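A protein chain is absent from this complex, but the other protein chains hold their places.
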Amino acid sequence: MNSINQLISDIKKLDFSMFQKDFLLTWEKSDQEILATLYMAQLLKELHGKNISCKVFESGLAVSQFRDNSTRTRFSFTSAANLLGLAVQDLDEGKSQIAHGETVRETSNMISFLADVIGIRDDMYLGAGHTYMQEVGRSLDDGFKEGVLNQRPGVVNLQCDIDHPTQSMSDLLHLKNFFGGDLKNLKGKKIAMTWAYSPSYGKPLSVPQGIIGLMTRFGMNVTLAHPEGYSLIPDTLEVAKKNAKASGGNFTVTGSMDEAFKDADIVYPKSWAPYHVMQQRTQLLQKKDNDGLKDLEKQCLANNAKFKNWECTEEKMKLTKGGKALYMHCLPADISGVSCKEGEVAASVFERYRADTYREAGYKPFIIAAMMLSMRFKNSAEVLEKIIKENKKRLS
Amino acid sequence: MNSINQLISDIKKLDFSMFQKDFLLTWEKSDQEILATLYMAQLLKELHGKNISCKVFESGLAVSQFRDNSTRTRFSFTSAANLLGLAVQDLDEGKSQIAHGETVRETSNMISFLADVIGIRDDMYLGAGHTYMQEVGRSLDDGFKEGVLNQRPGVVNLQCDIDHPTQSMSDLLHLKNFFGGDLKNLKGKKIAMTWAYSPSYGKPLSVPQGIIGLMTRFGMNVTLAHPEGYSLIPDTLEVAKKNAKASGGNFTVTGSMDEAFKDADIVYPKSWAPYHVMQQRTQLLQKKDNDGLKDLEKQCLANNAKFKNWECTEEKMKLTKGGKALYMHCLPADISGVSCKEGEVAASVFERYRADTYREAGYKPFIIAAMMLSMRFKNSAEVLEKIIKENKKRLS
Partner (left out) sequence: MNSINQLISDIKKLDFSMFQKDFLLTWEKSDQEILATLYMAQLLKELHGKNISCKVFESGLAVSQFRDNSTRTRFSFTSAANLLGLAVQDLDEGKSQIAHGETVRETSNMISFLADVIGIRDDMYLGAGHTYMQEVGRSLDDGFKEGVLNQRPGVVNLQCDIDHPTQSMSDLLHLKNFFGGDLKNLKGKKIAMTWAYSPSYGKPLSVPQGIIGLMTRFGMNVTLAHPEGYSLIPDTLEVAKKNAKASGGNFTVTGSMDEAFKDADIVYPKSWAPYHVMQQRTQLLQKKDNDGLKDLEKQCLANNAKFKNWECTEEKMKLTKGGKALYMHCLPADISGVSCKEGEVAASVFERYRADTYREAGYKPFIIAAMMLSMRFKNSAEVLEKIIKENKKRLS
């Protein structure tokens, strides 16, 4: 139980206050809050591995709202809720009366009378997902103040147009553990967050934005690479610059995948849609202009196709530090010859790091659980100490 | 804990026997049973607010069957189940083999081997929803007698063609608490249950029917108002008349919204479809006559449009007692200028009572939980006393 005791002790030293606050963007959280979330996630993972029950809710609902398809985030959310003792109720807009002009404020309150957490994935519209989550949060604040709600549920961003905090935090925990278990070891490490070719279009920008926004806080050298026209939301670049400066790290943008890969300790090659395409797409979606959408897709795929050489091949991997950079991906990856003809990554590269990417994904349920815990309990460290002391077995 | 002790003491004084009985229509329940359900709901809400776990089932299923879209009832049902310790399993007829001629008796038994409660919403067909629920109930009786089922699950009506008891009971609890916490205060109060214009058609009759069937039991002056042709199922009018007589209240029907609003303490303006339209619609739905349905909708909307002045405006509100009647709605309301161009209620009226309508809705999970509790436990009062004594925290 050494690592467990160490983790609890580390958590208790941190100064954080996430109770009754939403987790929407990592850069809204202090360094101590990021660390607290990270350590609590690690602790919960170890407790689960040691068959110790982490049930801290006797009852309560975790509401999920997915405005886009999802497997791993859905399962991560359910797993996190279940680990802590919450039941999941999905808000399926297709089976609801929401379409009939009901306000966000009303829906937010109606689903929350006995809810502790609301997880939202809304990454389809640029300028919409984050705004929607904020509106839900404000509605819950009002509902709590007006005595409509017995408690203020917390909102977890399961991916919006700006950030994907449950992903980037899982990635960070993976990096921490891969590089010896200490975040200090990340200082000075080079991570290449690069665009990669994919035969699909319209992939959200939230992963690269989340990565450059978070990794720059730990003194890493973060290089963002993409072909011309594939830039990210400008504000997120500013966040990355500011963070890098504060942490003693570095943030650079380049138009060359090779340059990004050169001497990198970590590579994160992943496709995304160009910012201006997502903006056009948002407008077309709002107008329900299906012909326009088809045209845009055609154009965009044709443009993507110019950059088929943006693939994480064995050759490109040789450019990295000692040829041995850690390959990362949020999954599912477009693997050339496996899930598509030509894609983001060569099959042999992916296969070599396959188990690593699975482990990377495996942190997500616990990251989400840590977020849930910290937003619903005033003193999460105490709560965790209590369950360790009780030592109740998950499987009796 | 004063109100909690008071409530338990009040419940213990009541003579009720709802164990292993379904909750289908409020007028099938005795006055004492209505009170018991109401007080238990209030008690459960207070316990939840005080972070006391109300988990009385270690395991068990609450089956939901929604034959119509639903957000708030679905979440209320799930919330109630979760509060008491039951897990929800939805019976989705689209994903089942039910369409293939399986009998109601068979399905009812097949889903019930480990079920404690079955919640059903079936409000689309006049003459069908209530009949269906009764058939499910009889099938469960048989299954229990024949040794097919270890226990007899209880059926909760989550809205049928005749009544909407979880709504009307929530409304009653809201009224009780709004008017000082004592049901006696409702005596002599005037409630206007009136039709209102809506740009949609086919809304069930169960809410107005439920309201006139329940509120007439508490000595209230219940006025039902609707344009010509929008009358309710005749039997429910008889129930209201009978109840009003027995309780010393009053039940009147008028063709004028103004008359109903005049000096009212409470107004409940809400759209519904005319009875004869619902009858035609039922026949057309059964024949799958889509053209006929479209024609009917067109006709009905055209007819509705003659009564656009049946809107709960600021002017109409001035007719009520002191201009300050309590506005009620089962939500979502058709709010003019918000959720539709012209609708049931003016935006300013709705906004003034918005938090009230949210609180009104907030009783529903607890009303459902009280129904579940009383149909599955022989001595619900004892069970409640036990959880108060145990005082186990919901959030540890």
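So that you can tell them apart, the chains are marked A and B in the order they are listed, and the count of residues begins at 1 in each.
Everything that follows uses one rule, which is that contacts are C-beta pairs under 8 Å (C-beta built on N, C-alpha and C of every residue); 3 or more make two chains touch, one makes a residue touch a chain.
As the structure is a computational prediction, the values presented were derived from the model and not from experiment.
Peer 1: Looking at A:24, A:43 or A:87, which residue reaches the missing chain?
Peer 2: Hidden-chain contact among the options goes to A:87.
Peer 1: Kindly state which of the options A:12, A:72, A:242 or A:262 is in contact with the chain not pictured.
Peer 2: A:72
Peer 1: Which of these touches the unseen chain: A:53, A:194 or A:221?
Peer 2: A:53
Peer 1: On chain B, what residues meet the omitted chain?
Peer 2: Within chain B, the residues touching the omitted chain are 56-61, 63, 87, 89, 91, 95-98, 100-103, 106-107, 109-111, 113-116, 143, 146-150, 376-377, 383, 386-387.
Peer 1: Write the list of chain A residues that the hidden chain touches.
Peer 2: Interface with the chain not displayed, on the chain A side: 45, 48-49, 53-55, 66, 69-72, 74-76, 78-79, 82-85, 87-88, 200, 331-332, 334-335, 338-340, 355, 358-359, 361-362, 364-365, 392-396.
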